[in-house]
Structures are given as structure tokens and as C-alpha cells.
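On to chain A.
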Amino acid sequence: MTNLSILILIPLLTALAVLMGRNAIQIRFVALIGSVIQLLAGIALLFSYLAERAAGNTAQMLFEYRCSWYSALNIEYYVGVDGISIAMILLTAVVVVAGILISWNMQTLNKEFFFLIVLLSLGAYGFFISLDLFTLFFFLELAVIPKYLLIGIWGSGNKEYSAMKLALMLMGGSALVLVGILATYFNTNIGNGVHTFDLIKISQISIPVQTQMYIFPLLFVGFGVFTALFPFHTWAPDGHSSAPTAASMFLAGISMKLGGYGCLRVATYLMPEAAHQYSWVIVLLATAAIIYGAFATLMQKDLKYMNAYSSVSHCGFVLLGIGMLTKTAIIGAVIQMVSHGLMTALFFGSIGMLYERTHTRQVAQLGGLLKTLPFLSTVFIIAGLCSLGLPGFSGFVAEMTVFMGAWQRPELFNRIATILACASIVVTAVYILRAAGKSVMGPIANEQFKNVTDARWTEKLASILLIVAILSIGFAPFWIIDLIDVDTQLIMENIGRGLSSN
Partner candidate 1 sequence: MNEIGLEHLLIVSTCLFFIGIYGFLTRRNMITMLMSVELILNSVNINFIAFNKYLFPDKLDGVFFTVFIITIAAAEAAVAIAIIINLYRHYKSIDVNDAEKMRF
Partner candidate 2 sequence: MIDSTYILLIPLLPFLSFLLIGLLGRTYFPKQCSIIGTLSLFASFVISLVVAYQYFFQIGQVNGIYQKITAFKMVWLQFSPNISIDMGILLDPISVMMLLVVTFISFMIHVYSMGYMHGDPRISVFYSFLSLFTFSMLGLVISTNIFQIYIFWELVGISSFLLIGYYYEKPSAVAASKKAFIVTRFADLGFLVGILILSFQSETLDFQTLIERLTTDTEYLNSATTASFFGFSALTWGLTLVFAGGAGKSAMLPFHIWLPDAMEGPTPVSALIHAATMVVAGVYLVARLFPVFSISAPEALNIVAYVGAFSSLFAAIIACTQTDIKRVLAYSTMSQIGFMMFALGVSGYGGEEGLGYTASMFHLFTHAMFKALLFLCAGAVIHYVHSNEMNDMGGLRKLMPVTHITFLIACLAITGIPPFSGFFSKEEILLAAYHSNKLIFAMGILTAALTAFYMFRLYFTIFWSKPFKSHQAETAHHGEAPGTMLLPLIILAFFAAITGLIRFGKYVSSDGAALISELHVDFSIAPVLIALLGIGIAYYLYKKENDTPQKLATGLSGFYKAAYGKFYIDELYLFITKGIVFNLVGRPIAWFDKNIVDGGINLSASTVGYISETIKKFQSGKVQDYAIYFFAATIGFVLLFIYLWS
Partner candidate 3 sequence: MSASTIVFYILAVGTIGSALLAVTANKIFRSAVYLLFSLIGIAGIYFYLNFEFIAAVQIVVYVGGIVVLIIFSIFLTHESGKDMEKPNTMRVIFSALSALFACLFTLFFIREQTFIKTLNASVEPTVKNIGRQMLSTTEHGFILPFEVVSMLLLAAMIGCIVIAIKSRPAA
């Protein structure tokens, strides 16, 4: 039996070890080793999961572990994973390793930096394995404040404003989540006036539709803020652009996924009837985010802003997939989460690495970097190509699955939404190619760019890790489908309940 708590324990110990580190080298290596161990643990988990499933275990959650925490309120420490969580855990692990590698040359306050990064990842891991709403919320909030500090202390530009905005908006989102969770909790009478936070138990209780109609928006919008749901996305551009490289990677790669995962695992899963009722709103907002984000990206002059807005657009696909409520679309949403996490981490990573060398992120001031920084520029282009949904990269698989799933909804409204979403891939191509064409291709814009050095080994390692992960999904999407198919089916059975009762 696999003990999931180790996934929390490893980062925790790493964090403590980081605090004890005496010099920069020690700290870095401790953080790196911890995160690599975590990645290995994640991979081991993946295999033991597949083994369990292959052995015919059809339980919804595997490797469950529960113990009472606050018994008076029936709060439990209850963890368990299914394929979706494992995908998220692996994503997190990969991005963390890459983030740490890319931050290798952090100059100031090493200890604090790596401590916060590990802490942030701890929040994400905990969130993904929690099956108790309270615990889940605990980890969700745990992942907020490190971001504030990471941006505020090591950021650039208008960092204080951005960090504050990010923290407040995310906390605003989690405030909504909190109210939603409590409302859910108090609507789950499991006998003798005892309520439960247990996600699985709640899913088996049918909360009155009327109540769901109030709770669902709270939960969905609350989590939606994390995943940059239009119009609550404005933390993302400012936050991403001010954040240090690793923090941007985490923010876009992991943090935004917390929201998507929550929308799926909590809001939609627990409130299937309401999800069906609100489907059109979600689709509307998601489509708006996709199109709007894409066009807003088109107008950006700063590379990080560009990628941030494009994240808004891409995360719209996640929400679109969830909002469409078909199995294929939801699978697509999950893949999109993983894919976007990897790809945007790579993108932010490469932007950060370029910035470190050129000291500008303005597209207009860059140019011809392919000549002097071939490796980094290639990474940049690969990230861009993944972003524009090129086959062979993960983005393509995810987007196509979402489109396919979305098209299964025959209503005209959904069709138009899907077509608009499809149309965004054209706009994506435009902005990606504009950026790539101007910044890494073309003549060398600045004499100083000639004296820069290409990637260090850590940076190469990080980039290659991410690229391999992206390609492994892009080339062989079947494994990730195998991973999440059964679990999506189980989720769909619950969501189908919502459909049949309508």
C-alpha cells in the first residue's frame, strides 16, 4: 500500500532542510534533491496506480488514508488519488524541479526563496491529494502567500502592486470557495446532525438543486479566480509579469491548475445538477476568456504580459472543457491543465532566461537572439509552438480533445462557442509568431546581445525536462488518456446524475 502522506512529507522535510542550509550551494542542492525525490515518488505513484488499476481496482480513489483531525467538526485528514490527481502531481513535480533548476543562480536571500518555493509546492501537492474539503481548502490557501512573498521580494517592475493584487484576488476567490464549502458542509446531514467535509461522501448525497444553485457559483467562481476566469483574470498578467522566473512558472504552471482542478473536483463533481444548469454561463465565460485573452495577448508588448494573457486564454480551454460536461471535454480539460502547466512553465522559464541576459522583455527591443543564444531561443520557439497547439506537443492533444468534447454538445450556442474557441488558435498563431519573429528571429537588435552567453547546464536541464514532458504527452497521448480515463468515467457518472435529474 502506498502511503500518500509521503508526498506532503518530502516537501516538508525539504523545506526544513532548506532552512537549515548554511550556504547557497547547500540550499540549492537540498531543494533540488528534495524535489527530484518528490518527482521520483510521483512517478512511483503513477506506476503503482497503473498496477492497481490493471489489477482491476475500480475504486474511485486509490491509496486512501484517513484519520480524524478535528473530530468535533468531523474534519478529517483524508487523502487519496485518482488518475487526475496523479497527473497534477506529476505536473507539479516536473515544474518544481524545473523551477528550482532555473533559479539556480538566485542572488539574494537564497534560503527564503527556496523555502517559499518548496512551501508553495507543498500546498499544491496537498491540494491535489486532499479528499476532505477542509484539508483541501487549507492547502489551497497555503499556496497563496508564498506567491505574494516570491513576487514581492524577488520580483521586478511594479511588483508590490502586482503581488498585492494577486494575493487579494486569489484570497477573494478562496473566500468564495470558503463560503461555498461551508454551505456544502452544512447541507450534508449524514445523520444526527453530523455534517461532513468528505468529498466522496458528499458526492453521494444529493444536495437539493435549489441549494446547489446558490453554492455552485460560489465554488466555481472562487476556484475560477485561481484559473483566471474572465473577468477575474487581471491578477494574472500583472502577477506573472512581476514575478521572478521560477515564481511565474509556478504561478502559471501550478497555481492556475489549482483552480481548474477545484472547479472540476469540487464544484462540478459535487454539484452536478447545478453544473448542468449553469453550463451555459461557464461556456460563455470560458469562451470570452479564450477569445478575449487571445486578443488581449495580441496587443501586449512585454513578453511576460503576453504569455500571461495567453495563459488566460489557454486556461479558458480548461473551463470550456469543464463547462461542456461531456466526458471527452473533461478529459480534454484535464490534459489541457497538464499541458498548459508544462508549456507555460517552459515559456516563462525561457522568457526569464532571455531576460536575465538581455535585461529587457519588450518585444520591440529584442531581436536576433537565435544567433547568439541558439539554445534558449530554440526553447522559446518550442514553447511558442506548443502554445499555438502544434501537433507533437501537448497543447495540440489537449485542445483537440476539448474541441471534440465540446462539439458533442449539439446546441447552437455551444457550437458557436466551440467555433470561437477554435478560432482562437489562429489568433494564438499570430501572437506567438509575432513574438518569436521579432524577438528571437530577425536581425540582432542590440549590440550588447552579442556578448551574452547561452544556457547554463541547470537551465538546459530544466528546459529539456519540460520539453520531454511536453513531448511525451504530445507524441503519446494515449498514456495520459489511460491514466485519467477511468476516473473521468467515474466523475461522469456523478455528473450524469445531474443530467438525468434535469
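A quick word on the picks: all candidates are chains of the complex that A comes from, given by their letters.
In this text, a residue touches a chain if its C-beta (ideal position, glycine included) is under 8 Å from a C-beta of that chain, and two chains touch if they have at least 3 such contacts; residues count from 1.
Computed from a predicted model, the values in this text were never measured in an experiment.
Colleague: Considering only the touch criterion given at the top, point me to the candidate in 1, 2 or 3 that touches chain A in this complex.
Modeller: In this complex, among candidates 1, 2 or 3, chain A touches 2.
Colleague: Quick one: which bits of chain A touch candidate 2 in the complex? Just the residue numbers, please.
Modeller: Chain A reaches candidate 2 through residues 165, 168-169, 230-231, 233-234, 292, 295-296, 298-300, 327-328, 331, 368, 370-371, 385, 388-392, 396-397, 400-401, 403-405, 407-408, 410, 418-419, 422-423, 425-426, 429-430, 433-434, 437-438, 440-444, 477-478, 481, 485.
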